[in-house]
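Let's look at chain A:
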Amino acid sequence: MAGLADTAAGGVDTFPKILLRNAVIFGDRTAVREKDFGIWQSWTWSEVLDEIRKFSLGLQELGLQPGDKVAVVGSNRPRLYWSMVATQALGGVPVPVYADSVAEEMAYVLAHAEARFAMVEDQEQVDKLLSMDGADVPLQHIIYDEPRGLRDYDHTRLHAFTDVQARGEKLLSADAGCRERWEQAIAKGKGDDLAVMLYTSGTTGRPKGVMLTFDNLVISARNANKFDRLDETDEIIAYLPLAWVGDHVFSLAQAYTAGFCVNCPESMETVDVDRLEIAPSYFFAPPRVFENMLTRIMVRMEDAGPLKRKMFDYFMDVARRCGENILNGEDVPFKDRVLYSLGEFCVYGPLKNRIGLTRLKVGYTAGEAIGPEIFQFFRSLGLNLKQLYGQTEAAVYITLQPDGEIYGDTVGKPAPDVELKIADNGEVLYRSPGSFIGYFKNDEATQSTKTEDGWVHTGDAGIIADNGHLKIIDRAKDVGKLTDGSLFAPKYIENKLKFFPNIKEAVAFGHERDKVCAFINIDLTAVGSWAERNNVNYASYQELAAHPDVYGMIEKHVDQVNRDLSREPMMAGAQINRFLILHKELDADDGELTRTQKVRRNFIAERYGELIEALYDGSTSKHTRTEVTFEDGRKGAIEATVEIRDMTPHSAAETVQEAAE
Partner candidate 1 sequence: MLYDIFVDPFVQMYQMPDFFLQVLWEGFVAGILYALIALGFVLIFKASGVFNFAQGIMVVFAGLTLVGLHENGVPAFVALGLTIVVMGVLAYGIERVVMRPLVNQPDIILLMATIGLTYFLIGFGEFIFGGEPKRMIAEELWLPTGSTAFEFGERGLVILQHIDIAAAVIAIIMVAALGIFFNKTRIGRALRAVADDHQAALSVGISLNQIWAIVWFAAGLVALATGIMWGARSDVSFALEIVAFKALPVLILGGFTSIPGAIIGGLIIGFGEKIGELYWGGLVGGGIESWLAYIIALIFLLFRPQGLFGEKIIERV
Partner candidate 2 sequence: MNAIVTNEGLPTSEPVTQREVLLKVDNVSLSFGGVKAITDISLDIQKGEIRAIIGPNGAGKTSMLNVINGFYHPQEGTITWRGEERRKMKPYEAASQGIARTFQNVALFKGMTTLDNIMSGRSLKMKKNFFWQLLWRGPAEQEEIEHRRRVEDIIDFLEIQAIRKTPVGKLPYGLQKRVELGRALAMEPELLLLDEPMAGMNLEEKEDMSRFILDVNQEFGTTIALIEHDMGVVMDLSDRVVVLDYGKKIADGPPEEVQASQAVIDAYLGVSH
């Protein structure tokens, strides 16, 4: 049974076609579940087809024309997913919109997409859409799923989902040929038709509508299914915003192509419980979800009895030692293997059970870098968690970590059929079957993103490691160049520095300069406890930062970073030449950090201009005076003479030689 979807794939290149096929080959398998009214309401593929057909015909009766855009707004509910395919069956284009976006933003998207129809979840969304009347939103019909509170609304433009279905049903019973015509219309659809428009928020400017064809989605999905051996027996839980490309691909494209079951949670508060009940076999979550999970696990274990905690700590040690190796299928000493299986019974098994990942076949995380310790924690439990790199324009998949080839600092190898290259400025470019056809009504943006021959700019700078894995180092626009032309990726260097517990913050400079220099902030807790152990007396941060021993220690760290950099051909030119330890901690109160504790590079460069000058003019120390805001709000100034250290860069050859020794 498994893998049936693949063998029957030929020529079935749009979701409506796939639906028709699934209704035949998976007729009685469950396609969708939704926890509603206390139980998991289920629909089989053939029932889903019925639902969609009725709704689709109802839409047709309401006047939906091929090419019409249908906005879909709401949380993960089966009817919202169905409305997308129902739209596609008529040649329309669904435009999922983030449900939590404010009315003004939503109005822009709807106007830009020229949506004539909207399928929304409930009263909240209806109200939002109705409030846009008068703006140039061309909405003609709004269809809602949840009728609560909407009874007394004017229903000339407003329709309940069930009412639309009833229209379709009437059509079906009145006209025998209607069903056939509907299917014929579907058969006319082609793989290169526009399937969906997904608006990306983008860091700057208005959202852009990414146009994806059926081919983009279907081929990417099929490749991904094959890559991770997903088939109709799998279960997934749909809980991420449905306007996000990930959810669209996982919960719709891959679900349709593989034929697996999509489970919609009861509400946002019950996601954890719902996941536990379903125990998905395929699971995606952004790093923060895993982070929260780990925090909750640790917090709860803190409250456990001492014996239980000891057991937990012991077996987590075992897992850390050999869990990942066992998962990767490597050789592990017999004793560890025995201990690990004991741990599986006592800790890992129950733990996976509690977080609802017992049946996990493969899990992915992406979006931002996941903390290595978090990643390792889940993997050491025996969960096949992997990272991927993707974006809306690629229909998600650009690179994937294959089973057993997991490296914390890379995002994996190119996904099947994806070509990858690194531009001169370090930017990652790809060409894939998933590459979008363009931004809707925004040729300018399309041209600057997608080249004539199909290469798409990701906007991220990266390098391809020797083993063929892609490593993302920074946003491409933040990556600069030294005057000698070598690549300078400040965040990459800073992250490497911050990897040392003694270093709390680092700011690297070098763009359009002849060498790389860095400010360093020591971590008061870590260095403080080091000082205590080594009988180093200090009265303040400033004093500790200026201590020669501390400088010595940091120097070693910087040297280590340089050594690492020298091993990477593209990065070897950007080793840290000189550094200083700042006399004060970077502080959000002084505007040096954002409130989310991110370094404000330009502000710092301005504020400590004379220190930067000193770094580049070769002096060995510099006296400086800095205005500060104390915790109680008083202002003051601190003065210090900051020492500057020179470093000797490692040459690439030297490192190779070392390795040979």
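Quick note on selection: all candidates are chains of the complex that A comes from, given by their letters.
The rule is short, and it goes like this: a residue touches a chain if its C-beta (ideal position, glycine included) is under 8 Å from a C-beta of that chain, and two chains touch if they have at least 3 such contacts; residues count from 1.
From a predicted model like this one, the values you see are computed outputs, not experimental measurements.
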Touching candidate for chain A, same complex, options 1 or 2: 2
Interface residues, chain A side, partner candidate 2 - complex: 36-38, 148-149, 151-152, 266-267, 269-270, 273
